[in-house]
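Complex shown without one protein chain; remaining protein chains in place.
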Amino acid sequence: MTRVSIIGGSGYTGGELLRILLDHPEVEVKQVSSRNHLGEFVYQVHPNLRKRTQLKFCDPAQIEDADVLFLALPHGQAQHHIDEFARLAGKIVDLSADFRLHSPEDYQKWYGESHSSPEWLTKFVYGLPELHRSEMVNASYISGVGCNATATNLALLPLVRANLIETSTPIFVEIKVGSSEGGAEGNPGSHHPERANVVRTFSAFGHRHTGEVVQELGLKNVHLTMTSVDLVRGVLASAHVMTKPGVANKDLWKAYRTMANENPFVRVVKEQRGIYRVPEPKILSGSNYADLGFELDENNGHLVAMCAIDNLMKGAAGSAVQSMNLLLGLDETTGLNFPGLHPI
Amino acid sequence: MTRVSIIGGSGYTGGELLRILLDHPEVEVKQVSSRNHLGEFVYQVHPNLRKRTQLKFCDPAQIEDADVLFLALPHGQAQHHIDEFARLAGKIVDLSADFRLHSPEDYQKWYGESHSSPEWLTKFVYGLPELHRSEMVNASYISGVGCNATATNLALLPLVRANLIETSTPIFVEIKVGSSEGGAEGNPGSHHPERANVVRTFSAFGHRHTGEVVQELGLKNVHLTMTSVDLVRGVLASAHVMTKPGVANKDLWKAYRTMANENPFVRVVKEQRGIYRVPEPKILSGSNYADLGFELDENNGHLVAMCAIDNLMKGAAGSAVQSMNLLLGLDETTGLNFPGLHPI
Amino acid sequence: MTRVSIIGGSGYTGGELLRILLDHPEVEVKQVSSRNHLGEFVYQVHPNLRKRTQLKFCDPAQIEDADVLFLALPHGQAQHHIDEFARLAGKIVDLSADFRLHSPEDYQKWYGESHSSPEWLTKFVYGLPELHRSEMVNASYISGVGCNATATNLALLPLVRANLIETSTPIFVEIKVGSSEGGAEGNPGSHHPERANVVRTFSAFGHRHTGEVVQELGLKNVHLTMTSVDLVRGVLASAHVMTKPGVANKDLWKAYRTMANENPFVRVVKEQRGIYRVPEPKILSGSNYADLGFELDENNGHLVAMCAIDNLMKGAAGSAVQSMNLLLGLDETTGLNFPGLHPI
Partner (left out) sequence: MTRVSIIGGSGYTGGELLRILLDHPEVEVKQVSSRNHLGEFVYQVHPNLRKRTQLKFCDPAQIEDADVLFLALPHGQAQHHIDEFARLAGKIVDLSADFRLHSPEDYQKWYGESHSSPEWLTKFVYGLPELHRSEMVNASYISGVGCNATATNLALLPLVRANLIETSTPIFVEIKVGSSEGGAEGNPGSHHPERANVVRTFSAFGHRHTGEVVQELGLKNVHLTMTSVDLVRGVLASAHVMTKPGVANKDLWKAYRTMANENPFVRVVKEQRGIYRVPEPKILSGSNYADLGFELDENNGHLVAMCAIDNLMKGAAGSAVQSMNLLLGLDETTGLNFPGLHPI
């Protein structure tokens, strides 16, 4: 059994990691730390894990050697301790934003401060298997992914790979998100009477995850607009792009089918009938699937490319475990078989 | 025009008071205070009032003489300043819990501390017009009402008045409430990812509002159980009582119809068809109605008596303005004509 | 008192009309028809109106002469009876889509069938006061507005009027809508277990309301994408446009302030702090306000222009009553003073 530990396990991402790893057939969770919940049972913070584990949160300083170390700290912390962490485990998967961008300049640009361990930036593989599967197999360090970046990257990836869209004209990506994206700490806007029933555009442009889209897809003219809706889990990214002249639905089908065939967690959702004709985050809670869809207006080349994910799964903990599986030479779907619920 | 001012206007009750009073044809809102939002425009805190008022929150110390003073402070504060407030206005409506109970012993029992101005307790009329209309006309000081107490009191009032139920056997009242009951300040449990989708029994027994039911209805054996549901506004109280021998549906109809005839904001909801057959808070947002209903199992005398209200209206600001109307000799419905929305 | 009657009053738009008109100080509701609910009390279908009216739904054939006739029939019906209706009243406000487009060709294009009374199309003024106030004062016939069209038209109107945006490049409008848009009749996708928690793009392009945007704003390259979210009432339209070279925030402020100053129901929402910094439909339920906002990325000219409305009010019944007020020479805000609720 592979021994894994988690630094920072009391947040939503940490909880989701625990849920997956405690049932993962090839790993054993050794330790999980949390400063805020030191000494508490894991199930007191993550109530779904009651009767599943008697683990307690330990002090991060007590974390011992492990085969794989997951870092699920708030953004900006892991970079200050990465050398220590690297002494504890040969393989690290960091779920924060600290090691997603390869260039210190990009980090400065999107996070508004200089990176404290810039030499580590290029040691990390960007943690999206659909983009970097082969590198992961031989990697030691894998970064997390931004959930909105992942929804955007996967929405656009089949199109970019198959060279079907104009990349010089602006690409507008409208992203609707649930409240768990904001993390486990409350704020005035997350108070239920204020947060329920919202359609609230909290970031019209300039969202940090844009940096991951620019880096990973090589797109320059991409604009993310973030809107909160009344949902706990889930992201839907809708990218408005213009196809190249002559691109037809059959070309798109081919590109999307290829993507789905090559990636176990990618599905194409494009039905002519029934209720669920397009990608929807509703049915993805707890699942690692990324559902992709597209709608082309053949009159003018306007293409709406959609991707729905569970932000805590494919957008965070799910991709991280999938990455770990690759890192360990396991089938990448191991431990990630929950398909989601209907209805929910 | 009657000049009214509000001490403590930045909470949800204060906001609802402002919404009503700014459109009330017989009053003029002079001042509204808030320590936390000093100097801010009212509409920055209560965004529904944008373009309706240019009032700013002032310091409570700046509040001047008025004809009527509304106190909408957090519980436990008004009692310390009631003498000062009484110098500012001859008529006071306090929306907190400070002056609802007439006996210092009861206050001690339910609030766990002694009252700082016990001599004031008997000067206040309990602020539910359906119980104390005639006293209000000549009163100077009117207390607020607990929202859950109001739902319970109105659910049981027709039955107690008409002497239709056993009062020695236990009366269990199950109360389902929305999140605005908790006030405008957040807490870990009100964070949207934790508060959405709940059916959370936060008080199985011993809720403070029980004291108001005991006092107002003279019931001894009454038990309130509070459960949060996924709703922002609204309360539904369902009282499980046993009828006296021989009580039939026609007796109940008579008692309820009398109640509705005598009280402009009481409606009886008991339909044989359609979607809305029983009282529901869903359609009461913003309305001052109390919808009453009953279902009698004639096989055994089990009666479910229901009352639905908007906790911020009939359960707080609406009853307060209705009380003020009586205090001022106005038609008690003045300014309270919004009927609620459907659908919502 | 002006005598008004409503043909087709059992749907959501008809219910909202009734709510407004029953409290309108200058009109008297004479009759309201509904084939499906013939003989039922209005409050059995619209439960918020209990204790507000004893009106019953009559047969449409029984509708008598009135000063103003509101038509709130399902789309495609009013055009077949418009001559009869015109004999009943000199002034008609139709809330359906039948008389919004002035050209029979446009009607054919967007509704997929030929119009049965094309000669009537040009007799109707398009029912958005912000666009056609002066024409309405002398009009006899006013059409309704599409709710999504209204959100889009108002989002873009200040920009088009002030000539601040590029109109040759594509304008992508992402519109998020609540479930009441679909009307009072259920369908498999509106069943609560399937409709709750959705972020469901039901129309990626080609929505019928596009025709109203093209007609009213003269835009050719505008693309509406419709997504259902978990909300009952409300629309948020976010238009992604590129500003003309040199356009800065101050130019936008000027255009929006002008719009708000000239229109009593238009507000500009653009705050630096607080929870409600941008337009949100959440706080608009029951209100006739259209909240406008904008966010400009000065680095590249990407402008997100937003408009939030209540689809049943400003997007339907509210605009219709506002239009009637103008038609009757009344203050256009009469009867439309409900400001909306917070929280909700």
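Chains: A, B and C, in written order; residue numbering restarts at 1 for each.
Keep this in mind: contacts are C-beta pairs under 8 Å (C-beta built on N, C-alpha and C of every residue); 3 or more make two chains touch, one makes a residue touch a chain.
These numbers were taken from a predicted model, which means no experiment stands behind them.
*Asks:* Quick one: say which of B:His115, B:Lys176 or B:Lys314 touches the chain that got left out.
*Replies:* The missing chain is touched by B:Lys176.
*Asks:* Which listed residue, B:Asn36, B:Gln62, B:Asn197 or B:Asn261, touches the chain dropped from view?
*Replies:* Within the whole complex, the residue contacting the unshown chain is B:Asn197.
*Asks:* Considering the whole complex, which of C:Leu38, C:Ala86 or C:Ala184 touches the chain not shown?
*Replies:* Counting the whole complex, the residue in contact with the absent chain is C:Ala184.
*Asks:* By the contact definition given up top, give the residues of chain C that touch the hidden chain.
*Replies:* Looking at chain C, the ones touching the missing chain are residues 12, 178-180, 182, 184-188, 190-193, 195-197, 230, 232.
*Asks:* In the whole complex, what residues of chain B lie against the chain that is missing from view?
*Replies:* Touch set of chain B with respect to the missing chain: 169-170, 172, 174, 176, 188-189, 193-194, 196-202, 204-206, 221, 223, 225, 227, 229-231, 234, 236, 238, 240, 242, 275, 278, 280-282, 295, 297, 300, 302, 304, 306, 308, 343-344.
*Asks:* If the missing chain were put back, which residues of chain A would it touch?
*Replies:* Per the touch rule, chain A residues meeting the hidden chain are 12, 15-16, 19, 23, 44-52, 180, 184, 232-233, 260, 267, 269, 271, 273-276, 280, 283, 285-287, 289, 291, 337-344.
As a working rule, only the chains that are shown with their structure count from here on.
*Asks:* Pick the chain whose C-alpha centre of mass, unweighted, sits closest to the average of all protein C-alpha coordinates shown.
*Replies:* C
*Asks:* Taking each chain's centre as the mean position of its Cα atoms, how many Å separate chain A from chain B?
*Replies:* Chain centres of chain A and chain B, defined by C-alpha means, are spaced 45 Å apart.
*Asks:* Please set out, as single numbers or ranges, the residues of chain A touching at least two other chains.
*Replies:* 188, 193, 196-197, 230
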